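The complex appears here without one of its protein chains, the remainder shown in place.
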Amino acid sequence: MKRNWIHPEEPQTGKRYWRSPAELERRSEFLSKHGVEFPSGDTLTEEEAGQSRRNFLQLMGASVGMMGLASCRRPLTHILPYTNHVEWVIPGKPLLYASAMPTAQGAVPLVVTTHEGRPTHVAPNPLHPLGGGLDAFAQASVLDLYDPERSQVPLASGKTTTWAKVNEGLQAILKDAKTDSGASLVIVVGSSTSPTQHRLLSEFKAAYPQAKLFAYEAIGNEGQATAHQEVLGANTKTFVRWSKALRILSLDCDFLGLDPIDGEAVKHFTKQRAKDKSEGGMNRLYCLENRYTLTGGMADHRKPLAASMIPAAAAIIAEFLDIKEASALASAAPPGLKEWLAPAVRDLIDHKGSAVVIAGSRYGAEVHALVAAINNALGAYGSTVELLEKGSSATLASASELEAALVSGAVKTLVSLTPSNLLFDAPLSLSGAIQSKGVKLVHLGHLPNETARAAALHIPAAHYLESWNDVRAGDGTYSVVQPMIQPLYDGASVIEVILALLDKKKLGPAEKPADGAAPSEDPVYQAVRDTFASVAGSLDEAKWNLTLRDGFLKGSSYVKSTGVINAAAVSSLVGKAKIPVAPKAEAVEIVLTPDSAVWDGRYINNAWLQESPDPITKLAWDNAAWIGSVTFRSLGLKNGQMVKLSIGDRSLTLPAIEAPGHVQNSVTVTLGYGQQNLGFVGSDSNGIGRGFNAYPLRAHASEFVISGAKLEVLADTYQLAITQDQNTMEGRALYREATLDTFAKKPDFAGKTGMDSHIPENISFYKGQIGRKTDENPDGFDYEKKHQWGMVIDLSKCIGCTSCLVACQSENNIPVVGKDQVVKGRLMQWIRMDRYFATNEWGEQKAKSDEVNIDPTGEQLENAEMVMQPVACQQCESAPCETVCPVNATVHTDDGLNAMAYNRCIGTRYCANNCPYTARRFNWFDYNKRPLDELYWGPLSNPDKTGMRESLQLQKNPNVTVRMRGVIEKCTYCVQRLEEAKIRQKQVQRDSKNFRIPTDSVKVACQESCPAEAISFGDLADEKSSVNKAKASPRNYELLKYIGTRPRTSYLARLRNPNKEMPGAERIAAWSAHQI
Amino acid sequence: MSAEAAHIHEQAYNGAPRILDREPLVLNKRSYSWITNRVCGIVENKQPLLWWILFVPSVLLTGLTAFCFAYLISTGVGVWGQKQPVAWAWDITNFVFWIGIGHAGTLISAILFLTRQKWRTSVNRAAEAMTIFAVMCAGLFPAFHVGRVWMVWFLAPVPNANAIWQNFKSPLLWDVFAVSTYFSVSLVFWYLGLVPDLATLRDRCKPGLRKALYGIFALGWRGANRHWSHYETAYMLLAALSTPLVLSVHSVVSFDFATSVVPGWHTTIFPPYFVAGAIFGGFAMVLTLMIPVSKIYGLGDLITPKHIDNMAKIILLTGTIVGYAYSMEFFVAYYSANKFELQTFMLRGLYGPSTWAYYFMFGFNVFAPQLFWYRPFRHNMWVVMFVCMCVNAGMWFERYVIIATTLERHLTPGSWRTYEATWVDKYTFLGTFGLFMMLFLLFLRFLPVIAIGEVKGVLPQSDPHHHDHGKEGVQEEDLMGYPDRHVPREAAAAA
Amino acid sequence: MGNFFPRWTNWLPLKLAVAAGFIVFGVSLAVPYYFTPKYTRVGYEPTQPVPFSHKIHAGQLGLDCRYCHSFAEVSSHANVPTNQTCYNCHGPGKGNIKSASPKLEKVIKAAETGKPIEWVKIHKAPDYVYFNHSAHLNRGISCQNCHGQINEMEVVKHAEPHSMGWCLECHRNPEEKLRPLDQITNLNYKPEQLNRAGFYEGLLKKGIKADEIADTIESGKKASQLDEILALASGKYGEKVTQLEVGTQLKKHWQVQPPENCTTCHR
Partner (left out) sequence: MSTLKRVHGYLAEFDGVADLYHAAEQVRDAGYQRWDVHSPFPIHGMDKAMGNSKSILPKLVFVGGMTGTCVAFTLQTLTQTNFWSSIGLGFLQKLAETYPTVVQAKPTDIFTLPAFFPVMFELTILFSAFTTLFGLLALMGLPRWNHPLFVSKQFAKFSDDGFFVCIEARDPKFSQEGTKALLEKIGGKNIELVEDEL
């Protein structure tokens, strides 16, 4: 007898979750105070809301055991459709917007995925002239939007206040400013390329002629700026064309990593390095640097050189090109440097017109002046380096001038709009002046950090996904930054504050229009459109819409400049430079660099970045003193042992970490760590900041190389979360590389390294199920009727940045596990970026033998090669993990995927043991449910601070299950995207036979984000697909082939292009041949 | 009847024809009722103080393990020390360890029964009990080590609306079947052996709850010969069934590793190697339990030096087999010309982070038992106890070496990490010893520790023809006599 | 002293054994019936806030399903119509149909307040199941296949079990369900009512060779034009068009190969 259930009363649950903004808007006090952004209602049910993806699995746990019973008491679930339909929104389909992320250098063109109004994932904008690939920072920026610890309410000297008060405060400032036409008012902005911002600042300057405007970035490039200004001219900027550069010499310029320079996208550089035939121009990279950087890792020739010696190096090169002024500087060079540089420079000269020399942006004006002269002499300008005419911009004074102004005491009010954290990262003299001189500080910021807490007035900043803005990319291409979501906390953008200062806007929540009245036009929107009009020539709606759609305005790049370099300026700048001294054991040098996780400290609260290990040291959640192996071992240090760095009265105590490839008597410290009381990511649960603050070490804002420091070893140690214990590959042929010559002689070297050379062809005992379906192989994969997914990773291109890790984390709802768990070796990221060091010396002596613990000496490590290898699930056709699962939770699909059904998994972890690539991850705890610092409390953990804060749930990708504790997870080739693509094709196919998706029309998250375009993915059954082309390369090899797992992911061996005349050229890449 | 016995000895030591007598299985010519009284006495009298001294802590430890498992289930597997790539460590180590212990019992009762080793009768009951308790402890680990215990019903092949079944190709599922079968069969075997003795207990106690319980489980046994004949057939059948079973169980357990692709696991010699190891560890545990029991309860006449001597010999043999396996692994790795395989063993034995475990294993399992080559050592209870303790520890280390230290050095060095156990790991394991001891002590308290009926069956006077020796020739057991013949104490005194 | 156990105990074991046997038997019958979606889901028929009658709208008025569930063909999700959709016909000042009726009170109110009507959910896939409507509707699976005779339901109720086994059943034998695309929302569709000539003509128009069609009807057979095909078909399937006939043709010529992979529904 079938019955009609009478439902029980709807339970009033205390805790509320949601999976969509509408849900959010309707049910959560968290946003209910905001005006209606999302039309009420959505097509998700309250029950799903109440039991969202992240905890469905344990609900399963509770109920599946008694499935029947559970559904007898069927809970009442509601569907709440929109009352009025919303334009473009189709429930269940994501909406994509083209936008751009503003950076100090310019802009990162983006395509943002939104689900019912929530931005969940960002991807590069392929249409944009500089598009293609993201760095980890841009990839992770979406998490900042939902950061539960971000500044949510205005503060007045640390106390929460109202927006009304904020507006009053600004009014008061303006009143004073009017009296003295702004003489006592100072505005500090970060370096930005936003035309609107510059326009408005100029307007402000016009209104208050006495007011002073400064630019301040914690990690600035004053030297470079001055050099450019004086040598190339104030309005000229450089733009490097990697596509034309065949010989590149980098003077500690990590242009592939943490020192991006204006130029073409990285992919144009890597394209030059991946060759499938030995002939054809492959570029060559020389690199001088004190520590290993990603750029150093890619270099064909790299010499560890103390950072204080870089000017000398520049000078030597200049000498070779007979630029006279350099000789004095050149004399300071250490022995051997000249010999090393001689052949390199000859090589550069031989390639006049296709050679370029670049220098780290943090070096002094003299270095950049010399580099300009050198490039000029090499005929780089106009060919490999383009000189562009910058558009008009407000004139901003430098940080040193700001310091002067503050010290003079003329400043009464300082409005800080820079993204950096003045009181934290400015030199003591500057920040000290602000506090001592009783300057009234108005601060706009994303985090409630030191400055925010100290400021007289702190204004929560809007995220770039929350507000209108515009930017110019490196080549000047104009993009409009459009908001995807209404400011979650009413934050204000820089432009809004400037508008407020121009008295054109009130900050804070938009007041509701009176009934019937049309909502007043947003002044920011207006301002941006005005700028657009001036950039585009006229306010042409069609053009505007096109710009919004494509994410940039066609043909808006800067015009070429006809500037010539000013030799006099060069000599004067070089003349001013003081002669550097080489560091010694008793007087070491300290090199301050941006951090791969937090940059200058602004990303301190981004858990994804914090947890993605530093590509070089593999250190997560902390910074440390990188000390070269020789020094490290001579001091008898252990990883994590504390050391004291002191220079004069400034000192810093922090843990040491061994850094192979790091020059002796030099210590590298990354900046941005050590900010206090920023909640559970930026600082630990007791508010103690993560890592150690190195800013106080510098005397002035442009000092990044500090000579003559003292290095003391302390007794106590500190727990570092290092994600890779092993430095060497133990002689196992996991990573394979060769020089161009070897490749010419032995094109199949990749397939013939180590055991691969003598293993027989793998033949499955169970015939069939592998390979193409044929008559003798009837059970094979059906390459005709199905898609067959495959991936190729080109190690010649892969630079080892961790952007794919973060992209994967963002796409696949991978939880953050926290420092403690990382220490315990439970990192969750599905992609593991293996970093190995290798040199020929120990290659020869050991690897051929059966000795396994190959421990190189300090010297060997100092000159070791660094190689990067991303490893995720290889999607083996004959996957060992599958057969051992007792419950069929992981089985093979007929399109060749190694499927993982989370809801079937019981967590025996047998598959993880049996995976040759250690590609499987296990949910040891309820990372998505329980607070990371109380994991061990289990059910007793504090329910109020759940590990998954409400706002973070907004970021989750609704097409991917959020896993509960006790299940295995791993890379699935973004199966949700593949299925989506197939279904899209079905919608097209309808009643036709044509089931195959358009060639290469589906991209997986890591591939999409890879700036080097090292990953090709696609349908093996489609001859035209790029993955098939890649697999055809002679450099193609499979990881651990001898086991016979037949991975669908394969690698292309790396090629190096050494210069025979260079010292040690014969040793380059030779180690690879010695592997077993 | 003791008259006949005296007659034999008289013949044996000063009269012709000289039929050499073998060492009797029960010393001092004990009578039926003596045996009954002595064995039942253990159950009927009050327990010695020592029993309580052991029982109380065992109960506490059992509580500890219960707590640890509760914590594990409520909080997550993370409370253990596992990590990538060491996804199995103490949990499976303990499982294999206990399962190994659980092998001696069935082995003694089945294989020794089939090979007519009559000396088994005085140890098999306790050994079988030990088997069952050990398998209980073992079962805990695979059951609770999974991430989602509440979903283990997925392992049961029941029809369901999801249309998805188990993966019968998975060694782990083979384990499920093997272990549960082994447990049920051992239980049946043990219980069947108990029935006649339960009848004895029933007939000895006053009407009341005890009599009711013993009576119920004795099934109304009347010792009728028509029953005995069926009973003996059944016993023989079970022995014949258990023999391949006991060999298969540990083979299947070893498949968990042997069928994988992990160098150091992927080894064809695992099944025999594991089985030998299991017998090895099992016998060590039997001795560890039986020697104290016989001393405390004065069962010296039933558990004679001969028994201990025999078991010591078996330990010596299996220990040597295990040692051979250890060295063979290295040879195979070398001979395979597979560098990865060889590296694994180098790391395990010479370079790796956990070589200490390897040295413990080798010392305890291979060197310690060599003491047993020397007869006086086999007859010195202290030495025997010492060696058995070594073996118990050594066998645990063997499993730890195979499981944890292998995974620590998996195929890709980029993911290598060293395993550290947490307090939960340690206390969980410690607690299972409590559970084991508690169950065994309760067994001593309520059930006959020695198979009364079977021992009576092997007494000389139980042979219907024993008094007409010489006339009817020698009995089979005389022909398969033992190498070491020695004069019984009284006879020596008399002579 | 006599026997300790009374005589009746001798029969006890037998009785217990028999009883146990019955219990086990009963349970093994009851569980598959009472504890599976067949029983727990089918027939779920909650009362809705607004007494909307599919019988009237979809049945009598013959409103196409896609008029309200407008995104079913393009999205994974078959949207429940926005309040606007109802309002267009029923709203005062709009279609004005029965706008005074008390039954529509909630609709009018929702339009005023902007707060949505809380419809009660009936067909609910578990949270870890990713079902996609568009994939089915575009490939010849009708609403009716999964939701039953909606057009005859005064109050909508759960018609099919929607269990994994049930899904697989159809994914394995799609020919039992496939129908021409123009029949997708025809809830009264009966293959017998199809015009055979028209059906095959349609296929031929799609550019499918007559031979292929003939071969699909009966392997090895050839045909050059329509009437031969018709002859073949009526020879094989009889006078009326059958589901099997339609299904096998469409499966062949649309290359329908429903996936049976875990990843199809679980991600």
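By written order: A, B and C. Residues from 1 in each chain.
Methods note: a residue touches a chain if its C-beta (ideal position, glycine included) is under 8 Å from a C-beta of that chain, and two chains touch if they have at least 3 such contacts.
It should be emphasised that the depicted structure is a prediction, and the values quoted were computed from it without experimental measurement.
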item	value
Among shown chains, those touching the left-out chain	A, B, C
Touch with the omitted chain, as defined above, among B:V56, B:A70, B:L114 or B:L237	B:L237
Residue touching the undisplayed chain, where the options are A:Q610, A:N888 or A:N903	A:N888
Listed residues C:P6, C:G93 or C:G207, member touching the removed chain	C:P6
Missing-chain contacts mapped onto chain A	764, 766-770, 779, 877-880, 882-883, 885, 888, 890-892, 894, 1046
For chain C, the residues touching the chain missing from this view	1-10, 13, 165, 168-169, 260
Absent chain, residues of chain B that touch it	1, 31-33, 36, 157, 159-161, 163-169, 173-174, 177-178, 181, 184-185, 188-189, 192, 196, 199-200, 202-204, 215-216, 219-234, 237-238, 241, 244-245, 248, 252, 255, 452-454, 456-457, 461-467
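Basically, only the chains that are shown with their structure count from here on.
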item	value
Chain-level touch network, classified as line, ring, star, complete or other	complete
Chain pair, A-C or B-C, that carries the greater number of C-beta contacts	A-C
Touching two or more other chains - residue numbers and ranges from chain A	57, 60, 891, 904
Residues of chain C touching at least two other chains	36-37
Sites on chain B touched by chain A in the complex	71, 74-79, 81-85, 87-88, 145-148, 150-155, 164-167, 169-173, 176, 256, 259-262, 338-340, 342-343, 346-347, 351, 407, 410-418
Chain C contact footprint on chain B (complex, rising order)	159-164, 207, 211-212, 215, 220
Residues of chain C touching chain B in the complex	1, 4-5, 32, 36-38, 161, 163-166, 168
